[in-house]
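With one protein chain held back, the other chains of the complex are shown just where they sit.
This part shows subunit A:
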Amino acid sequence: MIERFLKNIAVFIALLIGLNFLLFFLIKGFYIRDYNDVNLNYSSFLLADSHGTPLGDFTEIHNVHNFSGQSDSYLDMERKLNFLVRNTQVEKIYISVDDHTLSPTREDQNNLDRSAYYTNSNDYANYLEYFHEKYLFYYCVFLNDRYSLIIKNFIQNEMFNFSKWGGVRSKSTWESLSDVQQEQISQDRINNYFEAQAPSDKMSESLKRIISICKDQDIELIGLRFPLSKTYVDLLNEESYDADSILTSYNLPIIDYDSLYLEQDSLFRDMDHLDRKGGEKFAKILFGKKKDNSLS
């Protein structure tokens, strides 16, 4: 009797594993997707979170590969940098040092599940951690809360979102929002990122390690502050975790473009993200010839 019970349990677990892999391929299709795509034929790379993604492939016209990922934290960028160092000849790195990048919120909202793809055993304290992060957590949908959350959000947004019922799927552009709406959304964003008084220690340490790696590998590291909308800048006031000051303390240059498009809401997707058109325009300015004015 008990043998039959255990046999059935074993078969059921095997089925669960099968279901897990089916789900993994689904997840890979719409979550991991192009996160694993990197072109190693470049020597200059842009590392940023969602502030960098609107620049898309426009950076490549200027021989810079855009290696940004939505929600990338410095820990993710550090993994990517180590990967690049191992696999290609890196000469220059542009890295995002925006006001929020050292936020404890960014520490929590990261891409560690996805960036595990770029790691090897040297990136971990021990083999157990390596196995857990790189394989168990990466491939086991049932153990990865982020994967579950993505499926849940997908279902919620597609099926149970009133605003989408009846075929209404339009999304307001940033410039079409009223001042009050812009302020409200911007304030929510600020509340989300600047709730804590102090920056995240983990993020700060990781940024310092990135600086150290670049120094050891003789890689030119340039800090980058992305354009922000006027409403957001006004509300943000002096709020910042000062990631840029870490770079300046190492005498590294910062390109500060946060005030570049203060009067051009038409280039923004939301309060602090450019849209595709803005990304294209910004890539030209950033990697074009005239950028000396913004260097500090």
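The working rule: a contact is a pair of C-beta atoms (placed from the backbone, for glycine too) under 8 Å apart; a residue touches a chain by one contact, two chains touch by 3 or more; residues count from 1.
Simple rule for what comes next: contacts and distances are computed from a predicted model.
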* What name does the UniProt record list for the absent chain among "Hydrogenase", "Stage V sporulation protein AC", "Molybdenum transport system permease" or "D-alanyl-lipoteichoic acid acyltransferase DltB (MBOAT superfamily)"? -> "D-alanyl-lipoteichoic acid acyltransferase DltB (MBOAT superfamily)"
* Structure fact -> Out of A:I151, A:L177 or A:L262, only one touches the absent chain, namely A:I151
* Of A:F25, A:F142 or A:Y250, which residue touches the hidden chain? -> A:F142
* **Where the missing chain touches subunit A, by residue** => 1-2, 4-5, 8, 12, 15-16, 19, 141-142, 145, 148, 151-152, 155-156, 159-162
